[in-house]
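For subunit A:
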Amino acid sequence: MDVLIILIKAGLVVFALLNLAGLLTWAERKQSAIMQDRVGPNRANIGKLTLAGLLHPVADGIKMITKEDFIPEGANRALHTLAPAAALFPALVVFAVIPFGDTLHLFGREIPLQVASLNVGIVYIFAISSLAVYGTMLAGWASNNNYALLGGLRASSQMISYELSIGLSILGILLIYESAQLDVIVQKQGELLWGFLPKWGIFLQPLAFLLFLGAAMAENKRAPFDMPEGESEIIGYFVEYSSMKFGMFFLAEFVEIIIVSGLTVTLFFGGWQFPYLQATGFVWPFGWGELALPHLFVVLMQVGTFAVKVLIGCWILLLIRWTLPRFRYDQIMRLGWKVWFELALINLLLTAIIVLWVT
Partner candidate 1 sequence: MIPISYYLMVSAILFIIGAIGVLLRRNALIVLMSLELMLNAVNLSFVAYARLLNDMGGHVFVFLSITVAAAEAAVGLAIILAIYRAKQTIDVDHLSLMRY
Partner candidate 2 sequence: MEAFLFWIFAIVGVFCGGMVVWHRNPMGSAIYLVVTMLCLSGFYALLNGALVSVIQVLIYAGAVMVLMLFVIMMLNVQAASEEREGSLPVWIGAGVVGLVVLVKFALLLQYGKPPEAAEEFGTIQGVGAALFSTYVLPFELISVLLVVAVIGAVILTKRRAL
């Protein structure tokens, strides 16, 4: 029975992720259109019903499934087929440790709203995101195309350079909350600092938040760090892919946007915590009283809070993409090794000194 519950949770999470990724493709085009003062996608329709372009992801999906799927001549067939799967698998699996709600008491059974509560939660996230390099490298190699190979090497060296900064910037969070389990970190973000401020990560570690966001965007190969795919300037690593294999790369990129947003929300913005909402209801600070609420309503509010925060995070990431120009490749590498890495180390040192001084 427990295994069935875990499978249901995993299925729900993957379902939500894939649907949200499809919706994000529409959101990106619509938001970029609004920012650039144009109309955006509005042609895909059923009959006369356009739904403001919401049928465009459906049209994209149909296009990608029905295109011809070819493997270039002289390419390694097994690796060419394996690369999109190797790119999509880590993106979907990372969400297994992100909590999207507090424990749910249903029919006398406690159901933690998280697929797997690992003791080594954060290190698991680093491990899975370091597996994401294989998709790009194998795609570049297996295409039997010099330009794709160079694009693949560019992409993978950028990804492994920024993995370091991601790891180091999270260590400050580990020091403060004294646990690597993500549900414990989110629980501890419900406590109050100086009596009224929730202990969210952004208040305790602002520099780590900026470093983590930038490094995660670079790992995701997302503008302004999208030199490897560089849409209109340079050949990317998936140039020899068509139809659903390209669709899988595309989907992997958008699922990773949701993951970056989800991780940022969990570690720095309190996860599913609504300010001053405890398991029994609202508890206002400064002794202003309480407001008791039924359990199911509280859990629904917490899951809803998490969803809203993740959506706001995705919106901010899309906003950054369409605002900033792209970096040159040598600028990206110089930033990764000479600026981000040092700032993450300095942040870790300062955090360690402050934690020692306070306790």
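The candidates came about this way: all candidates are chains of the complex that A comes from, given by their letters.
Definition applied: contacts are C-beta pairs under 8 Å (C-beta built on N, C-alpha and C of every residue); 3 or more make two chains touch, one makes a residue touch a chain; residues count from 1.
The model shown is predicted, which means the values in this text are computed figures rather than measured ones.
Engineer: Spot the contact partner of subunit A in this complex among 1 or 2.
Structural biologist: None of the others touch subunit A; the one that does is 2.
Engineer: In their shared complex, at which residues does subunit A touch candidate 2?
Structural biologist: That would be residues 3, 76, 79, 82, 118-120, 123-124, 126-128, 130-131, 133-134, 137-138, 140-141, 149, 153, 156, 160, 163, 180 of subunit A.
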